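The structure appears right after this line, and notes come after that.
A protein chain is absent from this complex, but the other protein chains hold their places.
Labels for the chains are A and B, by order of writing; each one numbers its residues from 1.
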Amino acid sequence: MMTIAVPDTATRPGLWQRLTFSNKTDLFTRVLVVAITVALLFYILLPVYWMLKSSFQPNQEIRVLPPIWFPGEPTVQPYTNANRLIPMWRYVLNSLFVSVTAAGISTIIACSAAYVLARFRFPGATIILGLILLTNLIPAITRVFPIYFFIQDLGLLNSYAGLILAYVGFSLPFAVLMLRGYFVSAAPPELEEAALIDGCNYFDAFWRVILPVCLPGIAAVAIFTFLNAWNDFLWASLLLNQGEMKTIQVGIGDFAQEGGGVQYVNAFMAACVVATIPALVVFVFVQRWLVGGLTAGSVKT
Amino acid sequence: MTRQKYLFCYLMVAPAMLITAALGIYPMLFSLWMSFVEYDLLRINEFGTPFVGLDNYVEVFSDPRFVQTLFNTIIFTVLAVAATLGFGLLLSQVLNINYRGRTALRMLVCVPWFVPPAVASAIWMWLLNTDRSPINFLLQDFGLITSNVRWLTDSTTWGPFSIPMMSIVAVRVWNGLPFAVIFLLAALQSIPRSLYEAAEVDGASLMQKFWYVTLPMLRPVLAILITLLVIGGLGSFEINYIMTGGGPQNLTNIMAVYSYQQAFSFYRFDLASAASGVIFLMTGFISIFYLRSQLKGVA
Partner (left out) sequence: MTKRPIGPAGTNHKVLARHTATLALATALTTTAALSAYAQDITFWTQPQGDLLAYQDLYDELTSEFREESGINVSVEVINWSVAFNTWLTVAQGGAAPDCADMYWLHSFSGIGAGQHGPMPITEYRDRWPTLEEDFYEGALVDVHRNGEFYGIPWRVDIRPMMYRTDFLEEAGIDAPPDNWDEIVEQGLALTERDANGNVTRWGFALGANNNPGQTLMPYYWQAGGAMMSEDGRTATIDNEAMRTTLKFMQDLVQVHKVTSPEIFEKSADPLADFTSGGVAVVGSTNNSWPSQFDRDYPELEGTWALDINPAGPTGERDSFSGAGYWGVLYGSSDVEACIEWIQFLSEPENMERISQVSGAASPRRSVMTSELWTQRPWQEVMAETLNYGHTSQHPSAVWNAIASPEPGAVLYDLVYNTVIGGADIDAAVTEAQARMQAELDRASGS
């Protein structure tokens, strides 16, 4: 049916076929839903399409008014140009390294904290949870200078470590809160009680029993933190803005001209496409996991 | 046993607390402190940072632009959260049904997530430029409009609403929708099928099932999602800053942009921090409700 989850079956009818099954009152709802969905898809995909098609057009064609929707003679020249103008692949690798490391570290740290916050009552637990939540309540931009000078004092300006540390710090509150909710719902207390009776200590119980059960949720949080780091411009532009170590988001800024214009619009769009793809690929691989991960626990039990 | 348990707890929380203290709590306290002193980059070397009490707050609140910005922020957040939730609920339902091409559709819907806000703003600026907007050309071709819609520059207002505000909200929603969809999709999958089956036996229509089964079951997840979206919306920055800079005539200015302008354009970090302090009060208010609902779950 339209609005509910159906487990995978051998026959997977098309979306439209499903509509014909309906009774009369539902037909209207279904048509309306499909119509809105199509409109939403246009809205969602238009900018993506625009970026993509512009990255295959010569600059002259991009400038023409009225705008040309379909490239006359698609060319990959913008991509070779972009790669000539900035070390695109190097920047992408930098971004991947920073984002993956940050996501990994913050997920591990958040896991341990979220687990005990979800499972145990201990003095200060509420305060700790409150503090973690509080830190995200002030917009990032006013935290710029304290954090910049803190990283500088550590001697980590313009190093991967400094940026990774910052990303770990920013994604932790969110990761802890999400994972705590997940542990509460996905891993019933009986699980570790059983483990403790079997002679595990607390850490063993966490490591051997709880973590495996919660992997989908952990993967989901890892993806969120990865994307937060991947999409960031503000912090990367301050903490790591030099030479070959730049992340791709800052690297794209190389196209900027004094006063804000962009040089080589098509190459700029090509670089933007390239900056989008790695995150997309990561998403493709973990998509099923991600969706299952967020709240799967309550179904499992 | 208890001592061992506590030790374990503190050990597990320690790394997170240390990092949060350094990169979360310290900068936040620093920012709050700045809002109660004079922190002017042009004077700080000569005069230091004398305590000024509530002067910074008084100064921002006596700026009519700030008061307007405050209302803009609330409207912006309410609109963006409402639209994100509405579209998110609908899309997550559609993406939850099993049919051919579902995975592909999920991917397409999620693509905006991988476009960083800075890049998204640049592309949308192009799409919404009055004279070059392909959308305007399309609308003209279909005969729907005779003069170009000034998406980002029309300063006509209807109460607190204006076209640029709507455009900015649309971009914000565009960028934030995938997160909400995935979040809700996950929640939908945890609703037991038996509930729907029972509803079907009672002859419930689609809308009734949505209203009486889906929505109530989603409530806890919706609470978290709304909290996150509201906090994100109140602190939203990049899209507004890049696309309109708060204009035209301050119609799309929101708190974080105002704060950035005070700090980076006018070198007044004290006023910027006061503006952030106001955001802090608002987000703090929201999160008290969230915390209370979360803490109920602690055994």
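Brief remarks on what is shown
Everything below uses one rule, namely that contacts are C-beta pairs under 8 Å (C-beta built on N, C-alpha and C of every residue); 3 or more make two chains touch, one makes a residue touch a chain.
These figures come from a predicted structure and were not determined experimentally.
For the chain excluded from display, the touched partners among the shown chains of the whole complex are A, B. Among B:Leu41, B:Ile75, B:Ile135 or B:Ala170, only B:Leu41 touches the chain left out of the display.
Note that of A:Thr29, A:Gln77 or A:Ser237, the residue touching the chain absent from this view is A:Ser237.
Considering the complete assembly, subunit A touches the hidden chain via residues 59-60, 63-65, 84-86, 97, 101, 105, 145-146, 148-150, 152-154, 156-161, 164-165, 168, 237-238, 241-245, 250, 252-261, 263-264.
Residues of subunit B in touch with the missing chain: 15, 18-19, 21-22, 26, 29-30, 33, 40-49, 65, 125, 128-132, 146-148, 150-153, 242-250, 253, 258, 261-262, 264-267.
Note that only the chains that are shown with their structure count from here on.
Distance between chain centres (mean CA atoms), subunit A to subunit B: 15 Å. Listing the residues of subunit B that touch subunit A in their complex gives 4-6, 8-10, 12-13, 15-17, 19-20, 22-28, 30-31, 34, 87, 90-91, 93-94, 96-101, 103, 106-120, 122-124, 126-127, 131-132, 134-135, 137, 170, 174, 177, 182-183, 185-193, 196, 200, 205-207, 209-210, 214, 221, 224, 228, 231, 234-235, 237-238, 255-256, 259-260, 263, 269, 272-273, 276-277, 279-280, 283-284, 287, 290-291, 294-295, 297-299.
Per the touch definition, subunit A reaches subunit B in the complex via residues 1-9, 12-15, 17-18, 23, 25-26, 29-30, 33, 36-37, 40-41, 43-48, 50-51, 65-67, 69, 109-110, 112-113, 115-123, 125-126, 128-147, 150, 165-166, 168-170, 172-174, 176-177, 180-181, 184, 189, 201-203, 206, 220, 227, 230-234, 249, 252, 262, 272, 275-277, 279-280, 283-284, 287, 290-299.
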